[in-house]
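Just one protein chain is left out here, and the rest sit where they should.
Presenting chain A:
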Amino acid sequence: MATEGAGNLASGSWRVELGSCAGQRMLSSERLALPDYEYLAQRHVLTYMEDAVCQLLENKEDISQYGIARFFTEYFNSVCQGTHILFREFSFIQATPHNRASFLRAFWRCFRTVGKNGDLLTMKEYHCLLQLLCPDFPLELTQKAARIVLMDDAMDCLMSFSDFLLAFQIQFYYSEFLESVAAIYQDLLSGKNPNAVIVPTSSSGQHRQRPTLGEAGMLEGVEASLFSQCLENLCDRHKYSCPPLALVKEVLSNVQRLTFYGFLVALSKHHGINQALGALPDKGDLMHDPAMDEELERLLAQVPGLVNSVTAGSEASCLPSRTPPRVGSPWRPLHHIRKVDAESDGSTEETDESET
C-alpha cells in the first residue's frame, strides 16, 4: 500500500511540477545532476505530497469513502488549477511560488467586483478581504503592500483596487526578495561597500529603517547603477524567487537615483514583471473577466427570489453549487492551455454527495 501510494504520488506530482515552474526553465541535465530527493524538494513536489497526505489524514473517514485514488487525483488537479489554496492556512499559501500566484489570482477573481464597483478601500478593509480567503493572513504583509501604494505614509488613506492588488502582488510574491533588497538598500544608504555585503538573511529586514531626514533631504535614495549591481549579485545567490533580472535592470536603467519605495512602486507598475509572474492579467484588463461576469449575471438573476421567501432563497443559494459548470480551470484563459478531461462529471456527482 505504502509503495503503491508513493508511486501514485510520484506520477501525480509530475504534472504539478511541470505546471508549477512555469517561470523557470530547468534543463534535463540539471535534473540529472541533482540527487532525486533534492530535485523533488527544490521543485516543491515534496511540499505538495506532504500536504496531500496531511489533507488525507485530516479527513480520513470521509475520503476513504470515495476512494483514495480519487482524492489524490483531485488534490493534484486542484493544485494545477490553483484552487487548492482557497481558505487554507497562511503557512501553506506562502509555501511555494505556485501557491502564492494561485492566491493572488484567487484574490483577484473573488474581489474584482469590489474594484469594479469603484470603491476605494482602506488597508484594513483590504486586509479583511484577504482574510476572507485566508483566515490567518498576517496584517504585516498587507501593511507593507499598502506602504508601497501610499509611499510609506498616511496609512489610513483609501486605495484603488488595482493599485493595491499590483503592489500586493509584488510584496506577497517576492516578499523574501524584497527583504533582502531592503537590507541592501540600507547598506548602500549608510555607505557600506555593497559588494562586501554579507548574504542577507530573512531576519535582516527587521532593522530596516527610514533614512534620517537630513540624509534624505540632501540626496534621496541610492544610485541606480550601484543598486542594480548589488541586485544582480543578489539574484544570483537568492534561493527564493526573484523577478527576472533583465526586467529589474530595465527598471533601474531608466533613472539615476531612486528610493526603496520608488523601486517597489516601479516594480509593481512594471507590466513585464506582472506578466512574468503570471498570476494577474495586464493592468488594463484587471477589471475584465467575462466568464465570471457571466456567472455573476446568473447569480444576480436569482436575487429577487431570495428576497421573496426564505425557502426559495435557500434553494436558490444552493443552485450554483449543484450546477458547477467548471468553466475551464482558472488557469486556462491566461498562460497555460490545459486539457480539461472528463473529470468534471465525477466531481459534480461528488459535490452533490457532500450536500447530503
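One rule holds for everything that comes next: a residue touches a chain if its C-beta (ideal position, glycine included) is under 8 Å from a C-beta of that chain, and two chains touch if they have at least 3 such contacts; residues count from 1.
Methods note: contacts and distances are computed from a predicted model.
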| item | value |
| --- | --- |
| Per UniProt, the name of the complex member that is left out, chosen from "Immediate early response 5", "6-phosphofructo-2-kinase/fructose-2,6-biphosphatase 4b", "Leucine-rich repeat-containing protein 49 isoform X2" or "Sodium/hydrogen exchanger" | "Leucine-rich repeat-containing protein 49 isoform X2" |
| Hidden-chain contact residue, picked from the options A:T113, A:Q229 or A:Q275 | A:T113 |
| Residues of chain A (touch criterion as defined above) contacting the omitted chain | 2-3, 5-7, 9-10, 35-37, 40, 46, 49-51, 53-59, 62-63, 66, 71, 74-75, 77-78, 81, 83-84, 86-89, 91, 106, 109-114, 117, 119, 121-122, 124-125, 128-129, 131-132, 135-136, 140, 206, 292, 295-296, 299-300, 303-304, 306-307, 309-310, 313-314, 317-318, 320-321, 324-326, 330, 347, 350-351, 354-356 |
